[in-house]
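== chain A ==
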Amino acid sequence: MAGTVIGEGLTIEGDISGDEEIVIHGILRGRLTTTDAVTVGGTAVVGADITGASLSVAGQVTGDVTASERVDIQAGGKLVGDIKAARFTIADGASFKGNVDMEV
Partner candidate 1 sequence: MAESSVIGAGTVVSGHVRGQGSLEILGRVEGDVNVTGNVVIGPAGRVRGNVSGAQLTIAGQVQGDLRGTHAVLLEAGARVAGDISGPRVGIAPGALARGHITTDGEPTPALARSAAHAPAPARPAAPVPSAARPAARLAPPAPPIAPPPAARLAPPARPLPAPPPKLEAKAPPVAPKAPPQLQPQPQPQPQPQPQPQPRKAEASRAAPDATEAPRNRSPVELEFTPVRPIKPEPRRPPPPVVPVISKGTKAKKKKSHD
Partner candidate 2 sequence: MPRHPHEISVVGAATRVTGRISGNGVLRIEGMVKGDVNLNGDAEIAEGGSVEGNLHGESLDIGGSLLGDARAQSAIAVRSGAQVRGELRAAQVSIEAGARVSVRLETEFELDFGTAQRRR
């Protein structure tokens, strides 16, 4: 189970940094940095640059994302910002606007 879970009713204005999994179902405005996996749930609205080992987006993310492994945008998910990751997938029904840098 994830180390940090930001529930749907929560809003965080500021920076989140950690060394564990982070799951967001609520609202984040700021910055998100972890060495582990990041999951942006379907109800989440994130206005932040995200850095993690991996990122899965089912909600809304506005900001640049950097992952050491992979970035996956799920159906219904939306990312506006640049992706920097070794691998990425954009599912059918997902929305993406930005640049992709797959430099290893």
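As a selection rule, all candidates are chains of the complex that A comes from, given by their letters.
Going forward, a residue touches a chain if its C-beta (ideal position, glycine included) is under 8 Å from a C-beta of that chain, and two chains touch if they have at least 3 such contacts; residues count from 1.
Since the model is a prediction, treat every value here as computed from it, not as a measurement.
J.: Among 1 or 2, all from the same complex, single out the one that touches chain A.
T.: 2
J.: Name, in rising order, each residue of chain A that touches candidate 2 in their complex.
T.: Going by the criterion above, the answer is residues 2-22, 25-27, 30, 34, 42-43.
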